[in-house]
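Notes for the one structure printed next.
One protein chain is absent from this view; the other protein chains keep their places.
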Amino acid sequence: MKISVALLALAAFAADDSFVLRNVTIHSVTSAVIPNATLVVTGGKIADFGTKITIPKGAKIVDGKGLHVYPGLIDSASNIGMAEVSSVRETSDMVELGDFNPQLRSVSAINPSSDHIPVTRGNGITTSLIYPGGGIIGGQAALVHLDGWTWEEMAVEKNVTMQMRMPTIATTTFNPVFGAARRPFAETKRRYEERLKLMSEFFEQARAYQRRKAVGDAGFAIDRRLEAMLPVLDGKESLMVFAPRERAVKDALAFATKEKVKIILAGVREAGSAVKEIADRKIPVILGETLELPLDDDAAYDSPFTLPAELHRAGVTIAFGTFSVQFARNLPFQVANAVGFGLPYEEALKAVTINPAKIWGVDDRIGSIEKGKWADLILTDGDPLEGRSQVKQMWIQGRSVSLETRHTKLYEHYSKRPE
Amino acid sequence: MTRRHLLLAAAGALAFGQSGSPNLYAIQNATIHTASGPPIANATIVVRNGLIEAIGASAPAPAGAWTIDGKGLHVYPGLIDALSTWGVPAAAPVAAARPAAAPGGGGRRGANDDTPANVQFQDDGGPEERPSNTSWIKAADLVQSADANLIAARNAGFTTAIVFPTTGIFGGQGSVLNLAGDRAGDMVVSSPVGQYLSMSTRGFSAFPGSLMGSISYVRQVYLDAEHYKTAKSMYAQNARGLQRPAYDRALEGVLESPRTLLPAGRKVEIERMIRFGKELKTPIILYGGVEAWRSADALKTAGVPMLINLQWPEREREGDPDFLDSLRTLETRELAPSGPAVLAKAGVRFAFYSGGVARPADIRKAVKKAVDAGLANEDALKAMTIEAARIYGVDDRLGSLENGKIANLFVTDGDWLAEKTLVKMVFVDGRKFEPPPTPAPAGRTE
Partner (left out) sequence: MQRRKFLGGLLLGPISASAAEGTIVIRNAKILTVTKGSFDGSILIRDGKIVEVGANVNAPADARVIDAGGQYVMPGIIDCHSHIASEAINEGTVSVSSMTGIEDTVNAEDIGIYRALAGGVTTANILHGSANAIGGKNVVIKMRWGKDAPEILLDGATPGIKFALGENPKRRGGGDTGLATRLRYPATRMGVEDVIREAFTDAKAYKANWDDYRLKVAKGERLIAPRRDLKLEPLVEVLEGKRFVHAHCYRADEILMLLRVADEFGFKIRTLQHVLEGYKVAKEIKEHGAGASTFSDWWSYKMEAFDAIPYNAALMHKKGVLVSLNSDSGELMRHLNQEAAKTVRYGGLTDDEALARITINPAKQLAIDNRVGSIEVGKDADLVIYDKHPLSNYAKVQKVFIDGQMYFDRDKDMSDRAVKAERRKMLAEKQKAAAAPARPAGGARRPQ
């Protein structure tokens, strides 16, 4: 009996997802920072951590060399895996035709071999929310680990939220080739109203469908689009609503009240007088990029940098997203900029760890270093939000994940070119 | 019939000039605003054969003169639109003056077997193709005396317009035109008086497609013109042994123009065009002037005259209520009408032009706005009369009421800028016109 238990214990530590990380400073995010600490991972989960830890016999020891361990960072809005080269349409699967596609899901269109996945990992991101674009309702976003042989293995939550884009009045549009174009307000306002109406009608249709289904209406046939709306109408699935400017934010809030749905605001670049309502209704905000230009010529030069602090001070739960493919690896720097301009450091770190974990309903599994959570960890030589730091090692669900990328390989290769 | 009428009838035979209209008038007892001095009350002005013969408080009406009782009336020099399109029909967009060699058909830079059928090739042109250029055409050759805009302008007190063809980058040559004449030729006071340039672009596919392209194009054309002039002159002196300079009508047009008009609204543009104008080695006039209020120093130092567009920037009727205009837009709107006053104070030469103001009757309102923003009344009048004439070098004959000058004037029943003032008559080259009475708007009681 004793022998088999010992063998079992050995076997547990022989698996790739069990190890002991020694000689590290642990930044758990949800409790105090612990220097000179040890962290035990068993079966891919955090078993224990602290300064007075008994090392299990036979454990694989990893020397942390006095470095720092943080929870893996979480990007709350990204398109990696769904596009390879943004200017080449054949490589992009982000935007489908049509205005209402709630039945589409991004999870199975994510290419696990995309070069963007290891590249993004390289800067400490272990989990990303991958969203579809397009129309008013683009489809369902997936929360994925940045490691896995297949998208299935990568998935943390296959359909974590429904992506929606609030119609806006855009009098100035910008085409990268032709430059800026101005359209008359009356025209764009009419179009905006038409689209709001379309949106409203779609929700009505969905509710009617919900009722017919509940009643067991004769002749009822599954409509996959409307079927996909049911969890949203029941409040079981959230709507991730893209609303960059104040008017769109207010529209989104009104819409959520009217349709009685649970929303998360995304891509917010100004909140204005809507801040209080956002805070009061405890609606989380996935911030738009901080490394952006101000919204108009007269806006304060640092307005994109100060928004995160402004929302935090008002009591809003914030998270960060990169809204990018090629710049997804720069999540830490989007966050760091906000710290310089007033967001307290601890809050900044939370905004890319425990906050998104809670927002996406996976805080039982990830988002901090706590017993029982998955060992999604990064080992860094310094503050992971700082440009000069390096991520030295990464684990996802306790498995050591390679930080080698297309870029590191090209670097090594060409370093060796003879003089 | 009274004795007076008989006398007039007799004198009529002598007094009537061309086409049966009188050629000798005397407006008596009016307030005369000469634009070359203070107003003269209870004065008389005598017009004979199209010229002003006498002005004065005590000038008697000559025998045979058609007398007009000017009591309570005001006489002003005829208004001048310093940059106008009245009388010239809008031209179609201009193709390249020298089209490039036919594209396609197996050329090195053209189509090949793989090229889809609907594809065209853009002229890999440049300044040499002379795109958007009709520098040789003259407003004097295009004007139509019966043009409706022209007549409407005259009814509002305008007697003269400096009319330019304005299509393209090199629009063509302008003329000083009086706004009446049996034949177009009768209207011309001076031609050509300048070359109209705009920095328009030809869009995405045709040179020039950008401001930097337009500027470099104009620069090259002026260089080419200088070279052409030298070459022609050398060739004319002694043709033996020299290559014959190829005729280039676009350059002929540029060389013919005694001055060049360049567009400049914002301060950045005004300063840019002043610098650019120096390179062109020809006198320049700037037109636009929406930020004249902050450009006085630059204009004064350079000694460049400014034509100010009377279409003051207005608030968009239907703008987005959730967004404030930018501070810059707001300030420009606020301060643009004060530009003329600033320029007047700084001693910068300027005149007004109709610009985007469609109805000539609205032009007076626009001038009033500048007066309300600080421009002295006399300076406002000058900007619409003598200053325009001076800028184009015709102030020896036009622009003010002085003996010997052309009899261009208009007569009103009150201050020319007051809202309810009516224009009673207009004289162009000494010929009298009476604007039709404006019907009273429905519902208004007297």
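Some points to look at:
Residue numbering begins at 1 within each chain, and the chains themselves are lettered A and B in the order written.
Just so we're on the same page, a contact is a pair of C-beta atoms (placed from the backbone, for glycine too) under 8 Å apart; a residue touches a chain by one contact, two chains touch by 3 or more.
None of these values were measured; they are calculated from a predicted model.
Only one residue from A:116, A:145 or A:350 touches the chain missing from this view: A:116. Only one of B:241, B:347 or B:404 touches the absent chain when the whole complex is considered: B:241.
The residue from B:338, B:354, B:385 or B:408 that touches the chain not shown here is B:338.
Here the missing chain is touched by one residue of B:49, B:144 or B:220, and it is B:220. Mapped onto chain A, contacts with the missing chain fall at residues 84-89, 115-116, 119, 177, 291-294, 297-298, 300-302, 325-326, 329-330, 333, 336-337, 339-341, 385-390, 406-408, 410-411, 414-415, 417, 419.
By the touch criterion stated above, the residues of chain B touching the omitted chain are 109, 115, 118-122, 124-127, 202, 204-213, 215-216, 219-220, 223-224, 227, 230-231, 234-235, 238, 241-243, 245, 267-268, 271-272, 275-276, 293-294, 296-297, 314-315, 317, 324-328, 330-331, 333-335, 338, 342, 443, 445.
Assume only the chains that are shown with their structure count from here on.
Averaged C-alpha coordinates give centres for chain A and chain B that are 63 Å from one another.
On the side of chain B, the complex with chain A involves touching residues 204, 316, 318-320, 322-323, 326-328.
Per the touch definition, chain A reaches chain B in the complex via residues 169, 171, 178, 184-186, 189, 246-247, 296-298.
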